[in-house]
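Report on the structure given below.
A protein chain is absent from this complex, but the other protein chains hold their places.
Right after this comes chain A.
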Amino acid sequence: MSVTLAIAERDFKGFFGTPLGWIVACIIFLISGIVFFIVVQMLLIRGQSIDPVADIFGQILNFLNYINIFIIPAFTMKTMSEDLGSGTYRLQASAPISTWSIVGGKFLGVMMYFAIIGILMLLYPLYTVIFTQPDFKVLLSGWLGLILNCATIISIGLFIGSFTRNPIISYLGSAFFILLFIFSGFIPGIPDWYRHSVNLLELSSDFTRGVIKTGSVATYLAIISVFLFLCRFVVESKKWRF
């Protein structure tokens, strides 16, 4: 476990050692700040009472869940494909540690970054404490949805990234695969349970509204587990490439 945490810590710090981590954080906060400003202004103009969680935080979370499809692959590309391409993966592969530790460490490293972003996002609804009383249960539910959504996209990104040493292919491939994964639910004749399971945006919107369904949590966890397992399998198989 300590090795997994060491890999996670290195990758997490590595995001801030290059422009990627800072630029993405700036973009997220800039856009979410604009969304926050617009939503507050619109609600004030309409004269409606503001529900800080549903109306403000909910909007920001929905926005984040959308753009994460295009942001997270940049991080999984960096942590997995760049590691394979630059040869730094050999540093971990030549140490007496399991492939699970490597994959788990990389997963946790990206998770830590988005958890920090998620925590800083809580500042928006907490700011509204000054003039209203936010519903903290809905707040936490939305935050949990964001984290599960990020974890799912990260696991898919790591899986796709493990196939290639080329960062561009990794990024585009991951974003395309995630979209394909979501839109596969809209193929005519596909069962409802499948459509609900793969539509990550629909799954996360329940959490944003304060609804935590056991089935949704289980679906997220199942998708994460499957893709991390597949990623581990691909990484492990590199040793036996024929």
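To be clear about the criterion, a contact is a pair of C-beta atoms (placed from the backbone, for glycine too) under 8 Å apart; a residue touches a chain by one contact, two chains touch by 3 or more; residues count from 1.
Keep this in mind: contacts and distances are computed from a predicted model.
For the chain that is left out, the UniProt protein name among "Assimilatory nitrate reductase (NADH) beta subunit", "Oligopeptide transport system permease protein OppC", "Septum site-determining protein MinD" or "ATP-binding cassette domain-containing protein" is "ATP-binding cassette domain-containing protein".
Only one residue in the set A:Ile97, A:Leu140, A:Ile169 or A:Ile182 touches the chain that does not appear here, and it is A:Ile97.
Touch with the chain omitted from the figure is made, among A:Thr18, A:Gln41 or A:Ser225, by A:Thr18.
Think of the hidden chain as still there; on chain A it touches residues 2-3, 6-7, 10, 14, 17-18, 86-97, 239-242.
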